[in-house]
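Written below as structure tokens is the structure these notes are about.
Just one protein chain is left out here, and the rest sit where they should.
Chain naming follows the written order as A, B and C, and within any one chain the residues start at number 1.
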Amino acid sequence: KDTYKVFLNMSYSGNSWQAAAANGIKALAATPPYDKMVEFKTVISGTDVQRQISDLQSMIAAGADAILFYPLSPTALNRVVKQACEKGIAVFTYDVTVTQACAHNVSSITARYGANTAQWMVNQMGGKGEVVFNHGVAGTTVTNTYDEQAYGVFKKYPGIKIVGDFYGNWNDATSQEEVAKILAAHPNIDGIWSVDGSYGSLQAVINGRPDRLVTMAGQSNNGYRLAIADPAMQAKGLKGVSSSSGPSVGGYAFKLMMEVVTGKTKLEQQNVEFPLPWVEPQDVKVCPGEDFVDGCNTFPADKVSPLFLDTALDGKTLPELSIDAVQTGNPKPGATIQPLPPVKYADTLPGINCSDCTAPADWLEPNLVKPIPVPN
Amino acid sequence: MMAQPSPWYRRLGGGALPAILLLVLMLAVYAVYEPSALTSFGIGNLLNNAIVLALAATGLTIVVLTGEFDLSGAGVVAICNVLAATLSMGSLGSMGTLGFVLLVGLAVGLVNAYLIAILGLQSLAVTIGSLIVCQGIALIILPAPGGEVAEAIDGVTGDIFGIPYAGIMMVAIALGWTFLKNTRWGISVYAVGADPVASRLSGLDVPTTKFLALVLAGLCYGAAGFVYSAEIGSGDPRISDSFLLYMFAAVAIGGTSLMGGRGGVLGTLVGVGILTVMQKMLFAIGVAEYYTNIFNGLIMIAAIFFGQLSPLVARIAHRRPA
Amino acid sequence: MPVALQVNAISKSYGATAALQDVSFQLERGQVCGLLGENGAGKSTLVKSISGVIRPDSGQILLNGEPYSPKSIVEGNQRGVSTAFQELSLVPTLSVALNLFLPHPERNKLGLVPARKLEQQAAGILEEYGVREIRPSALIGDLPLGVRQRIEIVRAMMRKPSVLLLDEPTAALSDREWLFGLIDKVVAEGTSILYISHKLDEIRRLCSRCVILRNGHKVMDSEVKSMTDDQIFTNMAGRSAVETFTSRASVIRVDAKPRLEVRGMKGPGLEKVSFKLAPGECLGVAGLEGHGQSNLFKALVGLSPVTEGTILVDGTEVSLHSPREALKHGVTLVPEERKSEGIFSDLSTMANISMPVVDSVTRFGLVDRNAERRAVTAVTPSVNLSDRFLSYGIGALSGGNQQKAILARALISGAKCLLLFDPTRGVDVGAKQNIYAMMTAFVRDGGSVLFCSTELDELVHLCDRCLVMYRNAIAGDVPREELSQDRLLSIASGFRPGSATMPASRVGDVQ
Partner (left out) sequence: MQDNRTTTASAAAGPEKVRGRQWLRPDAKPAALVLAATLALIVSMKLVNPAFGSMTQLAAILITSIFLVVASFGQGLVILTGGIDLSIGVVMGIGGMIIAGMTRGSDDMLVYALPTALLCCTAIGVINGIGVAVAKLPPFIMTLSSGTTFFGVGLALTAGSSQQPVAPALQHFMSGSWLGIPLPVWFLVVFAVLATLLQNGTAGGRKLYAMGSSPGAARVLGLPTTLLTIVVYGASGLCAGMAGILLAGYSSSATLDMGNALLMPTIAAVVIGGARVTGGAGIYLGTLAGALFLSTLSTVITILSLSQGLRSVIQGGIIIGALLLQSNRSAPRR
């Protein structure tokens, strides 16, 4: 078979994360040799689950070979996913997952973001201080999973006090407003834990308490990465780690799906873990050009918006992408698709990427950061 | 000499007639571009996609006809969905769950009805409040998507003798409304929406009419939540704002005036059809991505616009000098 | 005679306004009692208290000797009290038949309301009450105001009440004899009627007794025969005046170009209408309801489509496609339907009146309340509207006072040509005199008035000339010296001068 009918189904649209992921996927689909092999179509379903079900049904009816989608719910789409699998369609999700066993979930959700970042903050804060907790979107599995891990870690240290928490909806503007309000009530906070919206959170602290910044964990907005690596900011107390699932998971999932569909790779398990990005202040390296080469991972401030997600690019797995590619969806000139490194299979987490399964015993523990002992 | 649309025209749905034509046209386009559209699989899918919105928008239509607003529908659907996902596998069973979610719908409807019909608070403001409360309750019951609904509930998406249950429900809604509309209460719904003062002076019980409408709407939302659970087979505490907007869009496209007193459920069903087929048709003819949004918007405007033209045309055609 | 209705010292206040204070009276069986009073005297409030729409603050009512305090209008109906309201209570989107049988139309075994059957019954009832030309399936909203008024009356009567309350039933009726006939009939059957009207001749024709209210108090309760018009009037207004028409000299400026000239105007409900209206002229338009007067008035300001014909203002051809354009050419309409086309019910009376000039009473872009008040109080005396109402929301005013406010608004707009559609509808006797004086002064100052009225005597006495409409066309143009009620009525009913044929239908061929 030399051409494949491939659908990308986006749910939300209009926010930077979704846009960067979709553009990355589009650029890859237009990069040789896929430009000739793939009959590629993007469908936006919006935020209504029923619409996504309807669109997936349409894709099945239209004779898709492969469907890559961002599910609105881990369980609500199971039936239609099963229908697709039964038709022999390769079904891949990116970033968030479904519990239907025949789908391939490509995600960092199992990489213990919550536990690792919380532990990192605890370590930096010496096991004590006031922390503000920036949840993601209420009612989602991702948020609940990360929250549970992070809470578990913070709770181990009696010196850590969570003085405020809010739902920032993975949104910088909202996070900024909420942090500004909390800061006014709790002027002495020492740390902000977040999944996304960390640049907004940081802005609120810079505006409200410019001479004393905080320890943070969060998303990899370019502005945030520049800030944590900025000595002036560090001098005022900013310590931050940039992590959290990036839009490049979409491109990665696409490449993996194409390798599977074309028979280049055979997956032994359904769930694939996309490595969690992890950039501490000393790891920030500014890129001279338009893409990530030689291990650089950040752009100068005048090149992109501070909200630009550096994790839209990935030097290791997605060398085909550039700034322009993830902003417009056009392929990087001269690029060709490079093979992927071997995959890492994901842990099973019930209710997240499987239904009848058990989670590993230590799934609430950090696995990237070594815990410091509890101070007394 | 009295200028008025002829009765046949009114019986055919009056303002909804052009919407019906548009729906048929869209269905035709869809069928031409997507051969599987007319298979039982295609039709079944279509009906199942439409039925939840149809039930919810039916409830909303009744409230809107009385001249009030109700935003709580999306919240009730969310609560009922998470309840179905947490209860139906337990001792309550599927019928028990159905009964329970209808009770929940009823309860929310009663609260809205008390605040709006009895205390006379503004319906839009009140139901913004009850929407938020319902969304909160759904989150408390089920903090993250999950759960499972009983096999028997799942069966709602199936068919009997090749006729999808969703189709049967659709017909039941249409018949049910045709019946209700011609009862005393149905007549007072229209009267109250058109002119509350005159209705009161005519001896109609305005608060009771509104009260019943809001309660019935609650029941419809409960039923919608139940069927929604069957559709997605699990629970999800979040239901998007767009569902609410589609509810209102279906009502308006179906020719029901948001000021009350004019329109009806049959038109709403057509509106639901247009919104559902629109998605399918755009996919089939290959309109993708951003253009879907643009076309969605334009089709909604077109549906309404033709709806407005037609009574005008009918009037002019009828108005020839005697 | 046995007492049918006994009202004992009832009071009702709206906020600071005492609409009724300690009003007592009684109504004997088979009696027609007139209720008179200035606009805002509390007549409608009394009617609403008796019919169960509002509950009085204090006092009690006895119906046929038994205590009666209706919680709702339905209860009132059940106890045998029914009402034709001043602001009609018909639902515009329902059919005539359904409206007649509200609130509890008959049901079949399934609980459904059988539309066909109701329409047949309604046809029978309308026939019985002499309303022949209305199709029972027609929607109320499609019918002219006069027809709606008839249906309102029929609905009140068909319930065979023991006490019937008629609140200004003739306000929009051009054929009063129809009503008088019905009243005579039901009174003979023993019904008692409380009859509200501002027209003394009606009171004299129908009522044996009359009660007069002023500022919420009963000031008089007496035999009608024993009262002179002047006495009645003095009791109502607290000052002496008589309902008379002082004849005035013609002030028509014949030399000037016609202010308004219409040539061959055609449109829906209008057949080839042509006329001229000179500066200083008051031109009447007579006709039974449903013969095109309202279409004519609406067409002149672009509210009703015109398919053919031309309109000239001061000799130049103009297009009046909207009331806005019309106003630019100095033509303004005082509309027929006060409720939906006249008042802005959420605004104060002041704001209602000042609306046409609100742009010019501003200072630094903001409305200058003092300038606004000055502008408004300059016109309110001409319509006899008391200044204390200006700060009230207009919705709280009595019907007649609302009408005065709308007239004041037409005056303030500075139009040279007023199209007055029944401007004295529901206006009390005193105020009527003021409105007549206003019109007289307006034409004397060179203005022109096109004046439609359901009261023929107004037309006869005020107009320089009168057009009579029949079947959407102008059937007659009667000069001042030939003006008489009989003449107008005969043309309006379809008698051609010199033709002896009876018209096919009395009230237009609405079918």
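To be clear about the criterion, a residue touches a chain if its C-beta (ideal position, glycine included) is under 8 Å from a C-beta of that chain, and two chains touch if they have at least 3 such contacts.
This is a predicted model, so every value here is computed, not measured.
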Chain not shown, its touching partners among those shown: A, B, C
Full-complex contact with the absent chain, from C:G216, C:P268 or C:P423: C:G216
Full-complex contact with the absent chain, from B:V24, B:M95 or B:A125: B:A125
Residue, one of B:A138, B:V156, B:L201 or B:L269, that touches the chain absent here: B:A138
Identified contact with the non-displayed chain, of C:L94, C:L333, C:C417 or C:V478: C:L333
Where the missing chain touches subunit C, by residue: 16-19, 21, 40, 54, 214-223, 226-227, 235, 238, 301, 303, 322-327, 332-333, 335, 337, 340-347, 351, 355-356, 358-359, 361-362, 365-367, 388, 409
Hidden partner interface residues of subunit B, rising order: 69, 115, 119-126, 128-141, 143, 196-197, 206-207, 237, 241, 245, 248-249, 252-253, 257-259, 289-298, 300-301, 304-305, 308
Touch residues of subunit A, complete complex, unshown partner: 12-16, 18-20, 22-23, 44, 135, 138-139, 162-167, 169, 171-174, 176-178, 180-187, 200, 203, 207-208, 223, 301-302, 304-308, 326-329
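Operating definition for what follows: only the chains that are shown with their structure count from here on.
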Chains touching both subunit B and subunit C: none
Closest chain to the centre of mass proxy, which here is the mean CA position: B
Reference subunit B; chain at largest CA-centroid distance: C
Length of the line joining the C-alpha centres of subunit A and subunit B, rounded to whole Å: 37
Sites on subunit C at which at least two other chains make contact: none
Multi-partner residues of subunit B (at least 2 other chains): none
Partner subunit A, residues of subunit B touching it in the complex: 34, 36-37, 41-42, 45, 49, 52-53, 138-139, 142-148, 157, 228, 231-243, 246, 276, 279-280, 283-284, 286, 288-290, 292-293
Footprint of subunit C on subunit B - complex, ascending: 1-4, 7, 179, 182-184, 187-188, 190-191, 194-195, 197-205, 261-262, 319, 321
Complex contact set, residues of subunit A against subunit B: 41-44, 46-51, 53-55, 57-59, 61-62, 72-79, 137-141, 143-144, 351
